[in-house]
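Have a look at the structure that comes next, please.
Note that one protein chain is taken out, while the other chains of the complex remain in position.
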Amino acid sequence: MFKAVDYVRPKSIDEAHDLFVSNTNSQILGGGTYLYLSKRTIQLLIDLQETSLKYISQRDGKIRIGAMSTLSDVEESDIFKNAFNGLVKKVVSDIWSYQLRNAATVGGTVYSRLGFSEFLTLLAVLDVDVVFHNTGVISIKDFLKMPPLRDILKEIVITENDLKVSFQVFKRTHFDFPVLSLAVARCDDEFRIAVGSRPGCALLAKDTPKLLSEGCRDLKTVCDSLIREIPFADDLRASSEYRRHVCGVLFKRALSEVL
Amino acid sequence: MKITLTVNGRKENLEVEPSTTLLEALRMLGLYSVRKGCDTASCGVCTVLMDSKPILSCCSLAVQAQGHSITTVEGLEKDKDFEEIRKNLLSEGADQCGYCGPSLLLTVYSLKKRNIKSLQEIQKYLVGNLCRCTGYHSQLRAIKEFMEVGE
Partner (left out) sequence: MKYVKRSIKKVDGYGILSGKPAYTDDLAPRNSLIVKLLRSPYAFARVRKIDTSEARSLEGVECVLTHEDFPRIPFTRAGQGYPEPSPYDKFALDSYVRYVGDEVAVVAAKDEQTAEKALKLIEVDYEVLNPVLDFEFSEKSPPIHPEDGISGVENQQNNVCSAYEMDIGNIEEELKKCAHVVKHRVYTQAQAHVMMEPHAAFSYIDYQGRLVVVTSSQVPFHIRRILSRVLDIPLRNIRVVKPRIGGGFGGKQAVHGEIYVAAVTLKTGKPSKIIYSRKEVFESSYTRHPMRIDVTLGSDEKGVLKAIDMEILSDTGAYGEHALTTLMVAGSKNLPLYNRVNAVRFKGKVVYTNHTPAGAYRGYGAVQGNFALESAMDILASKLGLDPVKLRQLNMIREGETSPIFKIMGEGREGAEMTIKSCKLEQCVELGKRIFGWSEKFSKRPESGTKVRGVGMAIAMQGSGIAKIDMGSAILKLNDDGSFNLLVGATDLGTGSDTILAQIAAETLNVPVKKVVPYSSDTDLTPFDTGAYASSTTYVSGNAVKRAAEKMKHLIVQHGSKLFNCSEEEVVFNGEEIIGPEQRLPLSEFATKLYYSENQTQLCSTASFVGDEAPPPYMSAFCEIELDTETGKITPVRYVAVVDCGVPINPNLARVQVEGALVQGIGMALYEEVKYDSKGRLMTNSMMNYRIPSRLDIGDIEVHFVESYEPTGPYGAKSVAEIGIDTPPAAISNAVYNAVGIRLHDLPFTPEKVLKALRVKEGF
């Protein structure tokens, strides 16, 4: 567990943001379900639970999720029962444990861009905007490539549309981090492919979607392309070689669902 | 710093650090049903209910829990549902070493309150409650009867 000198619960995002940027050794506290692994000393812990960021709303074809909504809030919301044919609900419901999902926040999950995050792999292929208090709106595509922002993530906005989406994941046991997660989204001839838990976090493929857009349907060609362009590494859960193999398997399965 | 926690319906005053976990704080209050299993949010043994939802007290901070309502098994002694699931678990011999017992009881109790009826769903919600003694089947027998689910 980290050591924290001071703790504060600001009543507004403005207040939270001011504290966050003015104190370089301050830390935003969402659910705290990963932060506890840190051993550092934090000068100021800024708890966002009273800044009114816990909401899930649907309007004008957009779903807005406040950063302090928990993963369980997403899982149990009526909105996600139906949105994307229940896929978001299904993916979230398989994350780690019920207890963890009752505390882990969407904001914390997206902001920290942890390698194993299945949620991020799925979001990466949807039309998602990440909204920061000061910096404003950033597309998920751009967000995944940026260096860390010293700003407060307020909400994520998912545009509802007719994307055909498939999510595949491989875990060693039911209660484990993924060995690999993969998502494919398709809208007519446009394809998006994200691979996560590589063990690195969700990465959007560049070349392989082009191949598919150009009409290539040869499984071997597109699989080889994906495996070539996505970097994998070894970790305790699997070797990079095995991940490459599983990537091919999951990709095949995903394609069979969207094609 | 001084905080006030609402635990089992009572207001409790405590002196804690910002990084004191809820687990540590509850044990300071003499609530020994709340136990530490693992250090890495990986076993579920430290589960308590926060606003009726199961959370891991080992990675929650005591300061975070201010303003919320915490429930441990000590607070459910007179609750009919709780008595029943405990009775079922004991009848099956599923209490074995008992260390993970309270955490399992609280999680199952919260699912009953939500009226979850599918056995598959129940098992999925319970995946974060690890047990090394029982092999899970005796727990399942107890839970099936309690939740009144079929196969």
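Each chain gets a letter, A and B, in the order it is written, and its residues are counted from 1.
We adopt the following convention: a residue touches a chain if its C-beta (ideal position, glycine included) is under 8 Å from a C-beta of that chain, and two chains touch if they have at least 3 such contacts.
Note that the coordinates shown come from a computational prediction; the quantities given were computed from them, not determined experimentally.
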item	value
Sole residue of A:R59, A:H174 or A:K220 that reaches the chain not shown, by the stated touch rule	A:H174
Candidates B:V45, B:L61 or B:M147 - the one touching the absent chain	B:V45
Residues of chain B in contact with the chain not shown	30-43, 45, 72-74, 77, 86, 89-102, 105, 123-124, 126-140
Touching residues on chain A - with respect to the absent chain	170, 172-177, 179, 236, 238-239, 242, 245-246, 249
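In this text, only the chains that are shown with their structure count from here on.
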item	value
Residues of chain B touching chain A in the complex	1, 17-19, 21, 40-41, 44, 47, 50, 53-56, 58-61, 63-64, 107, 124-130
Chain A - residues contacting chain B, complex	1-7, 29, 32-33, 35-37, 45, 47, 49, 72, 93, 96-100, 102-103, 174-175
